[in-house]
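Every protein chain of the complex appears in place save one, which is left out.
Take a look at chain A:
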Amino acid sequence: LKSYRVFVIMGSRTRQFKVVLLGEGCVGKTSLVLRYCEDKFNDKHITTLQASFLNKKLNIGGKRVNLSIWDTAGQERFHALGPIYYRDSNGAILVYDITDEDSFQKVKNWVKELRKMLGQDICLCIAGNKIDLEKSRHVSVQEAEEYAASVGAKHVHTSAKLNKGIDDVFLTLSKKMMQVSDEQEAQKSSTGGSSTSVPGRGNSRRGVVVISNEEAAASEQKSGCCS
């Protein structure tokens, strides 16, 4: 009796998005997120005790966005736990190491799995990390970009060391997630979802949360069943 709850927040001034970081161990997921949230790389003065869960507040076009970034264990033996991590997430950043062909293959596997489990509801962004090691590149730019386009994901080259492309990854993904959530909202209101009526629905729907600062916020729910 697994219950998958879908977390949809709409019509609120602050949008809450859950973003999972996926990728093989050693591709630099942690450095990426640390650079993004703390603007630090291999620094002694990192204030956070851990880099596995971080919040980042953004302002995109006057709209406030709150990203919860969930790091995932990249070791192969934890691969089967993926679904527990990425359920209910709005976006995923798939990280690979440009010097490591295998890690790119892993990204492909992840994409396949995510699309199978969550369909088009999840926004994807592929990050080719470690471009400071361009000399020993093993994944061709063309191949990576073509693949990303074919699965409807954005591809960005990043380097945590040189602080390149990091903001771009998260900003691109955030914009995409906003777009998707706007679309979903529009769809819901057109199908006649009303916000103030007391829900008298059946048992199919579970655990939907609406956070809104506006008086008559549109509250939407979605029956979530992704397994």
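One rule holds for everything that comes next: a contact is a pair of C-beta atoms (placed from the backbone, for glycine too) under 8 Å apart; a residue touches a chain by one contact, two chains touch by 3 or more; residues count from 1.
One rule holds in what follows: contacts and distances are computed from a predicted model.
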From the names "Peroxisomal membrane protein 11A", "NEDD8-activating enzyme E1 catalytic subunit", "BolA-like protein" or "Rab5 GDP/GTP exchange factor", which one matches the UniProt record for the unseen chain?
"Rab5 GDP/GTP exchange factor"
Mind listing the chain A residues that contact the chain we can't see here?
1, 3, 5, 7, 16, 18, 21, 25, 29-30, 34, 42, 44, 46, 48-53, 68, 70-75, 77-81, 84-85, 88, 195-196, 198-199, 203, 206-213, 215-217, 219, 221
